[in-house]
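Before I ask anything, let me first share the structure, which is written out below as structure tokens.
All protein chains but one are shown in place.
First chain written, first letter: the chains are A and B, and each begins at residue 1.
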Amino acid sequence: MDAFLPTASALAAIYLVAIAAEAMSGALAAGRRRMDVFGVAVIAFVTALGGGTIRDLILGRFPIGWTQHPEYVYLVISAGLLTTLVAPFLHNLKRVFLVLDAMGLVAFSLIGCSVALEMAYPIVVVIMAGMITGICGGILRDVLCNQVPVVFRRELYASVSLAVCALFLGLRALGLDTDLNTAISFAAGLTLRLLAIWGGWRLPIFSYQERWE
Amino acid sequence: MDAFLPTASALAAIYLVAIAAEAMSGALAAGRRRMDVFGVAVIAFVTALGGGTIRDLILGRFPIGWTQHPEYVYLVISAGLLTTLVAPFLHNLKRVFLVLDAMGLVAFSLIGCSVALEMAYPIVVVIMAGMITGICGGILRDVLCNQVPVVFRRELYASVSLAVCALFLGLRALGLDTDLNTAISFAAGLTLRLLAIWGGWRLPIFSYQERWE
Partner (left out) sequence: MDAFLPTASALAAIYLVAIAAEAMSGALAAGRRRMDVFGVAVIAFVTALGGGTIRDLILGRFPIGWTQHPEYVYLVISAGLLTTLVAPFLHNLKRVFLVLDAMGLVAFSLIGCSVALEMAYPIVVVIMAGMITGICGGILRDVLCNQVPVVFRRELYASVSLAVCALFLGLRALGLDTDLNTAISFAAGLTLRLLAIWGGWRLPIFSYQERWE
């Protein structure tokens, strides 16, 4: 285990599944914009590894994670390109995909928290590092595809990231063993996200249509 | 006073008002896109603290300012969420809001210059650091809300930032005391921005509609 995945080897395995799943979600978004295969590879890369990149930049953590792990780069680009071949079959796998994406969100959040904790940042920055890792890849994907980030509008998503980070830090403050803490936080976060999808839970919308600027 | 606000304690107070005002402007933009309260918090944060973040990244100044000031994070997120409650009343406060925003623009610019000066960057970089601090939060807000940044099109705005930075550096070269210089530059910049709003002053537009790429 290196510093990139400090908590548990189970999390390392989930991380690999998660970045592959995020890369596939990026590739599908690129396909909706009729990009060429190069664009697909870029959006897959950015969706999967962009959140960690922004976190490392903001925390001043150099070298950036994936620059020391070429295998991550190959994995996400392969997953993105593979998606262009298997896309017709993915519709039937929608549920699998949503579960993988939920696992990714939670795993990314826990990894982001761990990284900031190691660097001794204040608690609010630790939580934000977890959320940035969890959601910024999807935000970059949507900006590059020229749409308002869905993360700001759909069922509980970023809030799940926030809840996972808060739970992890809370249990940690109570002195819980890190591996057990990670397992509990992961299970709780995954459950919350899946419940939110199935129940269509959303945060209140703020709609302000007056234009005066 | 820490290195983040090196010039005058008046500027520190104005800075707090300014980031709150910028956060509110971000929240209103999020409301126009019908985001949920989480999206509102993110856009508020990015609008208020994104300019300083980009400046610190570009200057290689770690740790990034707000990561050492959790209170700024709480302030801007609170201001953003509060906006969702008081939005119906803000229309009547349009003038107050524009003045606060103008104060923010000028204060951000002066702070950005000071930070780059301390790091001994060349003069053109000092001016750009001031402008980046002044305008990049608004640019990020507009990109995340999927619109062409208004700062590139409306009444003198970025130009005010440029003028303030140039005045500040000019008076500094003349040997003026930093506190007095800050006060004069602040007053001059604020006046210029308010005159530009009231007079509808704009820069010339460059319109090029031929498509040949």
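By our rule, a residue touches a chain if its C-beta (ideal position, glycine included) is under 8 Å from a C-beta of that chain, and two chains touch if they have at least 3 such contacts.
Computed from a predicted structure; not experimentally measured.
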Pick out which of A:53, A:114, A:159 or A:181 touches the chain that's been left out of the picture. A:53
Filtering B:123, B:176 or B:194 for touch with the omitted chain leaves B:123
Filtering A:64, A:99 or A:184 for touch with the omitted chain leaves A:64
Please output the residues of chain B touching the missing chain, sorted low to high. 57-60, 121-125, 128, 139, 143, 146-149, 151-153, 158-159, 162, 202-213
Suppose we count only contacts with the excluded chain; which residues of chain A make the list? 25, 27-28, 30-40, 42-43, 53, 57, 62-64, 67-68, 70, 73-74, 84, 87, 91, 94, 143-146, 150
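Here, only the chains that are shown with their structure count from here on.
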Here the gap between chain A and chain B, centre to centre from mean Cα coordinates and rounded to Å, is 30
